[in-house]
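Got a structure for you, written out below as structure tokens; questions coming shortly.
Just one protein chain is left out here, and the rest sit where they should.
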Amino acid sequence: MRANYKVELASGIFLLLGILAMIWLATRATNYGQEIGKDSYEISARFGNVAELKDRAPVKIGGVMVGMVEAVELDPVTFEAVVTMRIDTRFDEIPNDTSATILTSGVLGDRYVGLEPGGSFEVLEDGDELFITQSAVVLEQLISKYLFNTQAKEEAEE
Amino acid sequence: MTDSAKIAAALRPLGDTGRIGLFLLRMLGSLRPTRSTLVNTLQQTYLVGARSLVIIMICGFFVGMVLALQAINALEQFGASDQVSLLVGKSLFRELGPVLTALLFAGRAGTSIAAEIGLMKATGQLDAMELMAIDPVERIALPRFLAGLLSVPLLTAMFNALAILGAVVFSLGVMGLDSGIFWSKLQTGVYFDQDFMGGIWKSLVFGGLISLVAVYFGYHARPTGAGVGSATTNTVVLSSVLVLIFDFIMTSFFT
Partner (left out) sequence: MSNQTSECAIRIRDLVFHRGDRLILDHVSMDIPRGSIVAIMGPSGVGKTTILRLITGQLVPDHGVVEVNGQPVSSMSRKSLQQFRKGIGILLQNGALFTDLTVFENVATPLREHSTLPEPLIRRLVMLKLHAVGLGGTEELMPDQLSGGMARRVALARAVVMDPGLMLYDEPMSGLDPIAVSTIGRLMRETNDALGLTSVVVTHNVRQMSKLADYCYILADARIAGEGPPGELLDSKNPAVNQFMKGQVDGPIHFHFDAEPGGWNLLQ
């Protein structure tokens, strides 16, 4: 039951085509090629509230993506959310007094981390933590705060 | 019908499942890393895989176009037609690619595997092998099973690739959307390990299911013309149903 040469060749071509299609899809149509993987360093920041920030959410400076969120965890002692981020090594001169904010793209869009560079001459290195952070703006809290404030003002005026 | 006959009838699907499972074990038990297994598997990969290629690619292309068309129609109402590639890509990689490829494969290759083995049985070829001390499970069933397992993920990848091309042709060529946005949405929104690999795992399971069912029904076909006919029908019906059931199970457990 020897397969003849033509059949072997055809199945070889088929296998090759299939694997090429996989590679093409993986690199062109998924985030595989965009992965911030080996050439990156890790920084972290603590927030009181990260809202619905997810893993792999973008980290941006001035609206340009420089890295992505690696993990969102809760510190069991302080009950703060600890966000670990991977930043591409191309951006290795970010000052260490940079501040981090949880922002929303558009009115109802996804959450992302916005970095606002400070003025320090020291740069961030692998494992550093950002100390100046600003939590997510949660729409419900905002609305209830506004209602509460106006109510309190009215009461004070009376 | 007596009670015991009713119980027996109710338990029959369970018995079938058991027999198919045992057949799988028997096939895997006969797996030996020999050159002839490899050559036979490659040959079957050509017969079941490469010959399904054209139909898979044509279907993939049109599915991609229609997905883009529907997505743009729906998204335009929210002024979000930029998101079309994300919608097409996610639904393709996660669901449509693996499932449609599997269903096409069941119709194109599953039937031909079942009919071929059934006919071999009807003409005494399997018997002849057994009497030559050649294990027909190892010789006939196993290479076809392995070929199906190998082919379906590859066919799924080609289906997806052609569907993405179809979506490109429609949304960039016909609707004139921006190609930079199209690709960057794919590259930021479609996740390699969840969406892409999830689809590959699914298609691997589907490939195994279909070729197992086809090989089983072919091997256990009654050795008559009608027996071979019902083996092919059973193959398409059971493997299509199993693909959809397992799709639900895998989607709900692994995502």
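Letters A and B mark the chains in the order given here, with residues in each chain numbered from 1 onward.
In this text, a residue touches a chain if its C-beta (ideal position, glycine included) is under 8 Å from a C-beta of that chain, and two chains touch if they have at least 3 such contacts.
Here the structure is a predicted model, which is why all the values come from computation and not from measurement.
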| item | value |
| --- | --- |
| Contacting the left-out chain in the complete assembly, out of B:Ala5, B:Ala133 or B:Ala226 | B:Ala133 |
| Hidden partner chain, touching residue among B:Ala50, B:Val84 or B:Met120 | B:Met120 |
| Interface residues of chain B (partner: the chain not displayed) | 36, 119-120, 123-125, 127-128, 130-134 |
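Quick note on the criterion: only the chains that are shown with their structure count from here on.
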| item | value |
| --- | --- |
| Whole-Å separation of chain centres (CA-atom averages), chain A against chain B | 36 |
| Chain B - residues contacting chain A, complex | 36, 39-40, 42-43, 45-47, 49-50, 53, 89, 93, 139, 150-151, 153-155, 157-158, 160-161, 164, 183, 186-192, 195-196, 200 |
| Of all residues in chain A, those that touch chain B in their complex | 1-3, 7-8, 10-15, 17-19, 21-22, 24-26, 28-35, 56, 58, 65 |
